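The structure under discussion is supplied below as structure tokens; questions concerning it will follow.
Every protein chain of the complex appears in place save one, which is left out.
Residue numbering begins at 1 within each chain, and the chains themselves are lettered A and B in the order written.
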Amino acid sequence: METLAMPAINFAAIMPETILSAVAMALLLVNVFVRSEQKAYLGYLSLIGILVTFFPIVAGWNAPVELQSGFNGAVLQDNFSLFFKGIFLVSAALSILISDQYMQREGCNHGELYPLILLATAGMMLMASGTDLMVIFLGLELLSVALYVLAGFNRDKLKSNEAGLKYFLLGAFSTGFLLYGMALTFGATGTTKIAGIAAYVAANPMITGNQMFLVGMLLMGVGFSFKIAAAPFHMWTPDVYEGAPTPMTAFMSVGPKAAGFAAFLRVFMIALPAYKPEWSALLWVLAVLTMTVGNITALFQQDIKRMLAYSSIAHAGYVLVGFVAGNAVGTAGIMFYMLSYAFMNIGAFAIILLVGRKGEPNNNVADYAGFGFKHPLLGLAMSIFLFSLAGIPPAAGFIGKFYIFSGAIQAGYIWLAIIGVLNSAASVYYYLRVMVFMYMKDPVEEFDWLKVTPAHALCLLVAVAGVLIPGIVPGYLLELAQKAVFF
Amino acid sequence: MLGAYLPIIVLVVVAAMFGLVSVTMSSLIGPKKPSALKLSPYESGCEPVGTARERFSVKFYLIAMLFILFDIEAVFLYPWAVVFKSFINAGAGAFIFGEMLVFIVILFVGYIYVWKKGALEWE
Partner (left out) sequence: MVPLPYYLIVSGILFSIGTIGVLTRRNAIVIFMCVELMLNAVNLTFIAFSHELGKIDGQVFVFFIMTVAAAEAAVGLALMIAFYKNRESIDVEDVNLMKW
């Protein structure tokens, strides 16, 4: 009988995922054993779980490399993935803070919400730290399957059902492409490890002429583009974002996108640098298309959730600009931008959620007439988020865009940066239109149904702080992001 | 290359011939004295009730789905069982056993959830 060597297992490398999954399963059990009026506590318990998860993330920062990697090189918890894990935790925590009120209002206050959010977050983390195509796929599916349920969470509402079904069908479809790409890559290089693929390509430079390898790269690109909602693979985004329960829209517009970018970046930059001329040319086109399609369509939207959905497509386009640049400045810009995007987008959705009431989502831009006078503080917060989304200083969105575009210029993509800036200027129109309604129209409604719970207020405070502080003093966060770049 | 498949082809042909010949022969030369009882679908069996193509309760879906979910996890037990002994030889048996226990506990959490949620009750 042969003896097998123990693989190099290192549980520290997956500590955040482990904690989140354990908390999620514990909550699942708690959920079936407590009475329904105590369900609100589940939210607090999950927040505690998220807070606990921050410890291994902070502790793992700048850890020596033998502590970072584990499971025979299948996961690597380097600074890059730790930064992204921080983004996921922030977006999960902010979404949980605004969930309870909405779910009670809409009558779908099921306790499964919190375990699902935590599991989706664990999936994102696996995607960010996976250095094996298998782990990336598993993380992606853990994330996606949880998100399909979350999108259709309000199961009595047809719109939510549609969102869930659409997301499921297109998500599963795109997974097929991603997997076929992975299979062909495995066939061409004989390994699923990202480092192994890179080593094989370095040892056999002729492999880049292999059609199978090329097609594998393309199919993986298509799969990832679906996940990050880059045009022309963005068709599902507006419908899913509009139909899903608002807190879940906030959640899925930030975290999964960041996770998709993290895996996309790692696979393409580390495993497939040999194809850099090819994929940067392709992504150049994708970035321009994504920005332009997102912004132009957003101009015509009356529904504010749809508008933010198209705006999130446009933002994926800006981030792709940093990806095309492919240098340290661009990548640091991506990370900084994704973090500030988490704050500003979830903040904006938190306000949208407050303006609606049961059965009346009040999602039309015209519903915001006079909102700024009736609720000056909330109006101010919404203005800050919109300014940041539009990329107007001193908000964090400006700094992120600035770094992404300067990364593109440094890498010699002048035209790409110019198109990006033009797009960004066009986007100001639709963000400011909401503000025009908020401050320059007479109020139609009294907005007296509006009730800010302490959890909601905390979410808004954190979001405003997260937009303004890095916007005014970006140094510290930028330094973190620069240290997190993996090359 | 294809020669290796020749016996199989012969077998298939013989089997098909045997079936065809015996069915046609018995219908051609066998005596026929039909009665109502003999013509019923299951002689000396249960009376058929209704068509087989009617809808059945959606509850079956839940049971089937739960079965698939728990059943497919068994796929991980097989490779584990195959390598378990060599890990014992390597002195890591307890650890590998513990790993599988964790996996089973995770499944068990799902089972308790399903149970308490009432998904296993028929009514």
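Convention: a residue touches a chain if its C-beta (ideal position, glycine included) is under 8 Å from a C-beta of that chain, and two chains touch if they have at least 3 such contacts.
None of these values were measured; they are calculated from a predicted model.
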item	value
Options B:12, B:25, B:65 or B:81, residue touching the unrepresented chain	B:65
Residue of A:63, A:165 or A:365 in touch with the missing chain, whole complex considered	A:165
Residue ranges of subunit B at the interface with the undisplayed chain	58, 61, 65, 68-69, 72-73, 75-76, 79
Residues of subunit A in contact with the chain not shown	133-134, 137-138, 141, 145, 148-149, 152, 155-159, 161-166, 168-169, 172-173, 175-176, 179-180, 182-184, 186-187, 190-192, 235, 238-239, 242-243, 297, 306
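Here is the rule we use: only the chains that are shown with their structure count from here on.
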item	value
Residues of subunit A defined as touching subunit B within the complex	1-6, 25, 28-29, 31-33
Touching residues (chain side subunit B, partner subunit A) in the complex	83, 85-87, 89-90, 92, 95, 106, 109, 112-113, 116-117
